[in-house]
Structure formats: structure tokens, C-alpha cells
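Removed from the display is one protein chain of the complex; every other protein chain stays in position.
For chain A:
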Amino acid sequence: MRVSVDTEMCCGSGQCVLAVPEVFDQCEEDGIVRLLDEHPDGEHHEDVRAAAAVCPAGAITVHEG
């Protein structure tokens, strides 16, 4: 799995950080998403998919495989 984020689209809701803090963080200055792990381990895959689903701005893309 590969994850990408669009910091222009992000609205800083923090939903992704709640879902999987091992993979997503927020920038101290503006609360905008920071991707910590582009290739998360299998144990996080389900939460990463949930993070993409709950992202209100559609700023997270999950590339499966």
C-alpha cells in the first residue's frame, strides 16, 4: 500500500490523526496534514483506508497493492 496526501485540499480536521497517528500527523504551524509513512505496515492498512474515507476534504489517496 502507498499513501499520498494533498496538502492544498486538506482542511485540518484531524480525522486522519485520530484514525492512525502512526501514519498521519498535523503541521504545528497550520494544522495541515503531514504524511509520516508513505508505505504503512499491514497492521495499519484498515485504519488508513478508514482515514481516507472519513477525510472530509478527500485529501488522502490510498494506492492498493
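Here is the rule we go by: a contact is a pair of C-beta atoms (placed from the backbone, for glycine too) under 8 Å apart; a residue touches a chain by one contact, two chains touch by 3 or more; residues count from 1.
One rule holds in what follows: contacts and distances are computed from a predicted model.
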| item | value |
| --- | --- |
| Record-based protein name (UniProt) of the chain missing from this complex, from "Oligopeptide transport system permease protein", "Cytochrome P450", "Molybdopterin synthase sulfur carrier subunit" or "Membrane integrity-associated transporter subunit PqiC" | "Cytochrome P450" |
| Omitted-chain contact residue, chosen from A:Val3, A:Val17 or A:Ile60 | A:Val17 |
| Absent chain, residues of chain A that touch it | 9, 11-15, 17-19, 21, 26-32, 50, 53-54, 56-58 |
